[in-house]
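The structure's right below; bear with me while I get my questions together.
Complex shown without one protein chain; remaining protein chains in place.
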């Protein structure tokens, strides 16, 4: 983890245009604000190009998308590509319905993504590897590195697969991260907020491997820190403590 | 209350497809996760049938619905009927506008609901009994049992009327519950989240009377437990404590 990436985010407060799902909008905005970014949400197709062009990074998350929103996501993604700013895809529950599969296929054709982030089930779907899922959750078991390598190669991107061990494949390098806490699976939107924070880290002047690793490692340390607080009793009280932890300095989160 | 119902939910983590309002999506997802279910939200009409067919139960809540979403709700409800999984209706604020009355009428014609849950004002509206409401709140006074019996009979369903005393009418039996706490009325979405938790309980192998009573009784006990914590000072701090309480075992919530 490079602390200088976290510091750069906080010094520049990058504007992140979030085209994300309705379940997590509030949590993502508060989490990104705590971390040091500046969130903006806008999804009307009439304004997304202008908003994306004014932003420092764009996040596209299909969790509750519709045909109308998919159009807006394509426009925002293309505008990000044109401006040369990072654009991240979070293909939430892509395996759950053919509508999501079609939508993600269209997004992948229209937009060149700087990074694609998902759980193993979602990422396996993108490269036609069988994997067991349940709704938007990944419950299968298999070779995660193989999936990450295939996603990275096929879509010419950085692939980030979250799980007990996070696996990042970027420029043919395979990177692992083991920070994190089980309570991240007991709250909604943990993966979604990570997408926003990852996008913020991608706006800094470091290699994408360092940026991606720093995002997932810091995020996991913040979860561990929050879970360890004496006033955290369950997933409900974990939520505000986790937002608090995202605002801390790297050294305050280090494992002792 | 049958603790074995709670245990079965936690052992099977039923996938609940929530077609619910935008105000409560995050709270409902976190509450259902804490309780032991697996929430999924999807509302595009192109995917709701497939999502409902993959789920173990479907919740339909009209709190912020639109014509487009009503179409999706009908499709999801029919898919649930076809698969034979429970489907619950929460007719939020149905008396407030003729648009909501028409929408609920259409839903009731298209879908056979396993249970209908609402406050007295909403349920009275479904059987043309006069009742005073204010926005989406019920402020009237009258014979709640009569309303429950009429809803159950007219719609061939289990009727659950929430209030200071919850009244359940199922298979001509009238059941009462008095667990709960006044702070549930000072937070938004308390009734909406109960709808999701009720749907999860309806996926278990017990009689519907036991399932419905267990859902409302456990929910009320969790509220009492949360309100009694020393670090709960008002409706704001009640929220995370309540989510925490929903994750506890039945015996941890029993009144002493």
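As written, the chains take the letters A and B, and residue 1 is the first residue of each chain.
Assume a contact is a pair of C-beta atoms (placed from the backbone, for glycine too) under 8 Å apart; a residue touches a chain by one contact, two chains touch by 3 or more.
Quantities reported herein were computed from a predicted structural model and do not represent experimental measurements.
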Sole residue of A:54, A:67 or A:182 that reaches the chain not shown, by the stated touch rule: A:54
Selected from B:14, B:39, B:57 or B:93 as touching the chain missing from the view: B:93
Hidden partner chain, residues of chain B it touches: 21-27, 63-67, 93, 96-100, 134-137, 186-189, 231, 233-237, 239-240
Hidden partner chain, residues of chain A it touches: 13, 15, 17, 22, 25-26, 29-30, 33-34, 38-44, 46-47, 50-51, 54-55, 231, 239-248
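Note that in this section only the chains that are shown with their structure count from here on.
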Centroid spacing, where centroids are CA-atom means, of chain A and chain B in whole angstrom: 32
